[in-house]
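Read the structure below first, then the notes.
Only one protein chain is missing; all other protein chains are in place.
Chain naming follows the written order as A, B and C, and within any one chain the residues start at number 1.
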């Protein structure tokens, strides 16, 4: 757990400082205190449009400087890595510009709001890679230790041939029809609703954990509450008017992975009582794995090769030294939380930059997810017909 | 819990005595010992093709007589109710004949192997109803107390407007490719595979619990292991030859209920580690319910109307006197098992016969399920396109 | 699962027909329908003091005859086995008389209300054993399949050397101070309260599962609600008067097993929300087991010999053919209920009688429990001082 104090510095500049910005900041502040790093991140500057607010955020979150124009942030010499935490509509422009300005990039998920944007970003990342730059997309759940362990076990063949992949991501913050029409409910900013927000995670995990790609999908999407209060009053309060919700509340879709395994997905923001229920189950010929983000320190493993009299899903508390990322944290049984995924993400990106290897997930991986999202929307618009994912 | 000893007798004749026959027998033997009944069932005769085996089964299971031809069973004066526990391919013929012979009928699920058969059976039941006969289909899980409680709570409006219905039924007995080609894996006898066996339960529950019907579905089915050992050796042992599996191993499908709620389904016989995992979740605007058949004495209820600081899924142990069927059993906390559903089914059918009311589920309900099964297969054959359920 | 129809008959006579009587009846009715038996039990007669009520119970529960004096029951030629389901205060007299009358005996737990009674019963059983008679005490939870599996695994050495045994049995039916002063709350009939009712099960399981005996205990007992309504009104309704509760509501005690393992116990009837929470945990040097009667089809096993990265408590669904008693029941995943323990108890007693072996648990085992109960009460009366169990 020693920190190499001689590690060269790497300046980080972050765009956006809301929920994701706060989470990324916690990652950048913490990573060097916990992990031994090849590069020492320096929190150079944060960027936002409101001068007073961004200044306050810089102080609170620990950034040395504040900028109000992302182009200025990109122009700073003390920024070698641009961390994009804005709504999806601005990802492509900022990320491409940052890459063209010679910066490494970490971009929040989903990579973009359209396949065309994502392709442009992946192209820019490809060109930048030749110049030694790295581009990563923020599917942070790959770095929940239990899911990293799941990936390791699948890769080691512990599940045999996969038959089923089942990923649900259920939340309930839109159950109340009085919840206002925030930017996440507007297509022009968010791209889509539960689909892009939650479905992107679900799809990325299905592809990452299995090491396979979805070849096609059949889908339904739904907006149950079609009008919501406009937050036009002071401090985002309702102003009495209603606006139209332009994204989905929920999506259900099924598909197939390259190996022929069946994959099923369900994402919703109106599943009462489910707060952050990203559940994953993989069933293979030699075993099964089961996970729930609401209990993120646990992975449940069924070993089909055991005597049936003693077999069953076993609750592995993923807090052992031998578990991914855990060598740097606390003794067994002392669990981690949601925010640790951002610390792990920072660690892995710094290693990728230092070693000149592609980070995981790359922009190419983000594009792969984007293509599935597009196929889902196309299938939903075409009477759920099975729609190939164009790769 | 008093048994009215003056209750008139009702003779029962059962066709088939394998797994379902044993379970039904347990129900018939027990129902009058536990519940107060308007009619006293008499286990008159059981029917099977092998004379020695059916004789042995009669003795073991408690039937007074044995028959080797179901037509003879129907001809018996001491049989007023015919209980059909044979593979699906023979349901229509026996059930229609029994109804035409003036008998009440209880028929195992799925009602039939085709919609045409199910329609003929529903027609026969309709005609028989006018003569005072009753016909019930054996969707026994309606009578798991926790699911009966779920039905009651939905009907009382505790969940508000439904948004999601999610029913999975996962088993794993076909994970091993050496499992033989039993009758349940042959289309001519079983009609379909996981779909008809497990999917029929899933569909019936979705419709029953919500009080709504599926209007259309989009589906995929899959047979992962396409050839299996033929059980041509002595006592059904493998004889070294392989035969073709003609039914599905798994099916995933989504649909919509009449109210617009999204319904999602997954059934499989190759989900390693899941033994009998019929899981049901309903999400509504006022609350949610969750159930797992592997823990059948529990119903989990989230009440969205509570203060968020104290809300969450609560584990109701469905063993209170005030819970469905429980007034006749043991004190709180003393759980029931799988077989109790058959005792409850017998009770409810006897009440329906005695009171001249339609049993639930009726043959019409069984036909409704059959039509969804047909739409699933049609959608799966047509590239998963959304396929209306023809009602 | 074949039933040997040539099995000789064994007439059973039961004393008492309340909760336990109903449960035992279900066992006697069912055992021969499910298990292959060496002796065919015949439900000859049931005995109770109220002529009309016992006659009604006989009809309902399936007993051929009704008696109003247990001595008459013992005198019947068609009774070879006497099944005692009365309150503890009458156990000794009936059991000793039955044994002296040449009958086999099954006696509900706790074996007696005092050590002296239990010793007399064990003496009678010892003498009767020489005449080929069998005596069993009804610690039915030994026959929950998951606990029978636990016993098997401990005996096979899967847990290594035991360090901890932890048994809690929590119920909540006395939380309400308006609950009436039933016989179970009166020392002269029940012997003790939660201690004798729940603690007897807990102690027997601790000794049975480990194969060891408690050498001493340190204890506290408590009666939180000291006066309750007298059920002097019609049908046992409150009559407005209060009576004194003469038994404990709860007991906590710790002790040591022969091997030096620490054993801890807690029993209560005032643990709000715990309906029938008999929880058992065993921790050994090679593994641990955990059980909860509210989920009686599950046994949780931690195998300490596995790689820590994959270790954890695994939920074994105890419904496999290879599990104790399960070969006779349903396919995997189709769970059993509380009452099945009585069917298993009947099976094992009939085998013991047929093979001339001592049943488990014997009266000697019941006496061993009684001695611990006495030590608990003595310790509680002596300022919790560690009190040896006199064996």
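One rule holds in what follows: contacts are C-beta pairs under 8 Å (C-beta built on N, C-alpha and C of every residue); 3 or more make two chains touch, one makes a residue touch a chain.
Quick caveat: nothing in here was measured; it's all calculated off a predicted structure.
Undergrad: Determine which of the presented chains are touched by the chain that is not presented, and list them.
TA: Contacts of the omitted chain with visible chains: A, B, C.
Undergrad: Hey, which of C:21, C:48, C:110 or C:312 is the one touching the hidden chain?
TA: Candidates C:21, C:48, C:110 or C:312; residue touching the omitted chain: C:312.
Undergrad: Check each of A:126, A:152, A:187 or A:295 against the chain that is not shown and name the one that touches it.
TA: Going through A:126, A:152, A:187 or A:295 one by one, A:295 is the residue touching the chain not shown.
Undergrad: Among C:101, C:115, C:262 or C:328, which one touches the chain that has been omitted from the display?
TA: C:262
Undergrad: Need a quick check: the contact residues on chain B for the chain that isn't drawn.
TA: 149, 153, 301, 307-317, 320, 322-323, 332
Undergrad: If the missing chain were put back, which residues of chain A would it touch?
TA: Residues 1-3, 5, 19, 23, 25-26, 29-30, 33, 56, 59-62, 171, 173, 274-277, 293-297, 317, 319, 330-340 of chain A touch the chain absent from view.
Undergrad: Extract the touching residues of chain C with respect to the undisplayed chain.
TA: Residues of chain C in contact with the hidden chain: 163-164, 166, 168, 170, 172, 175, 218-220, 222, 224, 249-250, 252-254, 256, 260, 262, 264, 266, 268, 270-274, 283-288, 302, 304, 311-313, 383-386.
Criterion: only the chains that are shown with their structure count from here on.
Undergrad: Among line, ring, star, complete and other, which best matches the way these chains touch?
TA: Topology of touching chains reads as complete, every chain touching all others.
Undergrad: Quick one: chain A and chain B, Cα centre-to-centre, how many Å?
TA: 42
Undergrad: Taking each chain's centre as its mean C-alpha position, how far apart are chain B and chain C in Å?
TA: A distance of 35 Å separates the two centres.
Undergrad: Quick one: chain A and chain C, Cα centre-to-centre, how many Å?
TA: 54
Undergrad: Would you give the residues of chain C that are in contact with at least 2 other chains, written as numbers and ranges?
TA: 317, 332
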